[in-house]
Each structure stands twice: as structure tokens, then as C-alpha cells.
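Removed from the display is one protein chain of the complex; every other protein chain stays in position.
By written order: A and B. Residues from 1 in each chain.
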Amino acid sequence: MPFSLTPKDSSFYPLFTASAQNLVAATDVLGEFIHDQARRGPLADKLRELEHVGDQSTHAIFRQLNSSFVTPFDREDIYNLASDLDDVMDHIEAAADLVVLTGLGALPAEMAQQTALLQRAAVTTAEAMPRLRSLKDLSDYWIEVNRIENEADKLYRRLLSRLYSGEFDALEILKLKEVADQLEEAADAFEHVANVVETITVKES
Amino acid sequence: MPFSLTPKDSSFYPLFTASAQNLVAATDVLGEFIHDQARRGPLADKLRELEHVGDQSTHAIFRQLNSSFVTPFDREDIYNLASDLDDVMDHIEAAADLVVLTGLGALPAEMAQQTALLQRAAVTTAEAMPRLRSLKDLSDYWIEVNRIENEADKLYRRLLSRLYSGEFDALEILKLKEVADQLEEAADAFEHVANVVETITVKES
Partner (left out) sequence: MPFSLTPKDSSFYPLFTASAQNLVAATDVLGEFIHDQARRGPLADKLRELEHVGDQSTHAIFRQLNSSFVTPFDREDIYNLASDLDDVMDHIEAAADLVVLTGLGALPAEMAQQTALLQRAAVTTAEAMPRLRSLKDLSDYWIEVNRIENEADKLYRRLLSRLYSGEFDALEILKLKEVADQLEEAADAFEHVANVVETITVKES
């Protein structure tokens, strides 16, 4: 593979944007999945496909990293950004898969709310990625994602509080916790993405 | 915000010390919380307040990082140190909150012992933070925190062993595990703080 000769290789930006837009698609499918019990099978398949698309974006970024002589940011930050975007997708796909494999039926309303927060985090992230080029106007993005993650954290605790309220038996709690934890970790992973963007911006400032 | 002109900005040290002293306060409140079942509500509120104080220290460090032209250590180490101190607080606050929201009553003696270890780790950490300035005499600190974390790990397994001994039903185990895991993760986070201090010292040596 030939080394790129442009001093600051610009081909990373569209790859990060593609990766984040894939998360917008995935969180939308997850929203349908949560609500539409009858179509969960095909929607889980759709999420598995989107995860494969995400993997391809991630590996395209790693290949680009291998073949670039000079990178726009530190190599490790590019690596972390790609990995963290990939983590979000993994947790979203896992959440849906766990609903199917534990045989859960209707889900608590809090899970639909968790998913709505993930959708907002995905849209905010996808809108911010193109601004990595200029490194301008990014603080609004990471503040908003941190705000969303705080909200997700409160929601997660409210959900735990409900799980332990006596409404569910131990087995149901176990199953629901598997799913709730993946949704919570997806929100955390969005925050990790935002933290890497903040780190990049701080280094370059 | 004006850039700092001192070549090695010294204003990070008091911020790290304040952050660690806040953990001393928090582990003390957690100690009372574990023992004094009647006052758990107001003590959990107190921990929430201390968490907000901690967040403010963390953000003061990040702002300082943004406005400093030259930093005493690598930017990422300052970032990690602040984040890991913040993590300790988050796990302590979460442990108390989970006791309240799962409606647990008296807690196993092992949890009081876990908390006592966290108190020791907090005091040790707070005493070490001012020595970041000279980077001298820090190895005793990280060795001690590693020792405490080892002890915490053994204690955590003893607690698990008890949880599964037949004394508790599945629902109680689930609730107690939520809390035990947060206490264990707080001990891990203290070790992460010590690891970052070790990394900084190794780099500067």
C-alpha cells in the first residue's frame, strides 16, 4: 500500500463521519426494535448488518493509519476515536441480541427513554465529526454529550430502582439488567468518543 | 482566558490535592452511611453534594489544562489523573445511592471493611498528591495503594463467597452485588490513580 504524501492526510474525516452516521442509523433501528415487538427478529438482523458496516469503517480507519506517513492528530487518538465509535455499535447490537436471546417481551418504558438518549447522542456526534477538520466549535458537542450521559445515568438508576421495586422476580431482573447495562454502556461509550475529541482539541490548542 | 506564562504551571498541584481531600471526606461519609441506617437519606444527599464538589475540581483541572501553554506533566497524564480521581467519587456515590434505591437494610460486615479500606486509600492518596510537585517519595504511596487494592480484592471475594453461601436469596444477592461491585470498583479506581502517578514518575525519571 503506498504511503500517503499529503502532509496532513485528510481522508480520516469522512471515515469518522461515516462511522458516526452508521450509529445514527443503528440507534434509529434500536428505537423501532424496542417498540415493535413483532418485528424484533428482522430488526436484530438489521443491527447485526449495521455492526458489520461499522467494523468495515473501523478497519478502513486502521488501514489508513497504517499507510499514512503523517496523521492529522496523534495516532493513538485516531485509534481511540475509531475504537470508541466501534464500542458504541457493539453495545447497541448486544442490547438487541440480549433481548432476543433472553426471550424478553415488552420492555420497561425507561429502556425506550434510554434509546431516545442514544439517538440524540448519535445525531450530536455525527454532526460534530466533520468539524474535526477545523477543530472549531467542538466544545458545544462534548458538553452536550456529557449532559446526555448524565441524563442517561440518572435514567439508568431510575430503571434499577424500578427493577428492584418488587414488580419483577429475580430471573426477570437478571434478564432486564443484561439489556439495561448494554444501553448504559452505549451511553458511556458516546461519552468516551466525546472525551477523545476533547483530548484532541486540548492538544492542538 | 489568558495563557499562563509560567513555564511549568504549578497551579495543578492544589487542584489534585483538593480532589483527593474531597475523597477523604466522601469515604468518611460513606463509613457513617454504612453503619447508621437511620441517617442514610441525608448521608446519601451529602455524598451527592461531595460528588458535585468533585466535579467542579475535575472541571477546574480541565480548564487549567486548556489555558496552560506548558504543563508540568504530559497533558494526557493530567487528564487521566483527574478522570480517575473523579471515577473514585462516582463509584462511592453510586454505592450509597444503590443501597437507598434497592431498599437494602443492614449490610454485611464485609462492606464496612471494604469502606475502611477505601478510607485508607483516600488518606494515602491525599497525602501523596502534594508530592507530585517534587516527584519524590511517591513509590511508597503507589505500593501502599496496590497493597490496599489487593486486600480489597480478597475481601470482595470473601463477600461473594458469603453472598453465595445460602444465607441470601437470589434477589438479595443481586441487590448486595450492585453495592459490592461499586465498592470494589472504587478500590480499583484508587489503583488507577496510583498507576497514573507511577507512569508520570517513570516518564520523568
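Brief remarks follow.
FYI, contacts are C-beta pairs under 8 Å (C-beta built on N, C-alpha and C of every residue); 3 or more make two chains touch, one makes a residue touch a chain.
As the structure is a computational prediction, the values presented were derived from the model and not from experiment.
When the full complex is taken into account, the listed residue touching the unshown chain is A:76, out of A:32, A:49, A:76 or A:140. Contact with the chain not shown here comes from a single listed residue; of B:70, B:109 or B:170, that residue is B:170. For the options A:98, A:145 or A:163, the residue in contact with the chain missing from this view is A:98. The omitted chain makes contact with subunit B at the following residues, 157, 160-161, 164, 169-171, 173-174, 177, 195, 198-199, 202-203, 205. Within subunit A, the residues in touch with the undisplayed chain are 62, 65-66, 75-76, 79, 83, 97-98, 101-103, 169-171, 174-175, 178.
The rule we apply is simple: only the chains that are shown with their structure count from here on.
For the copy pair subunit A and subunit B, the superposing rotation over Cα atoms measures out at 120 degrees to the nearest 5. Chain centres here are Cα averages; for subunit A and subunit B they lie 27 Å apart.
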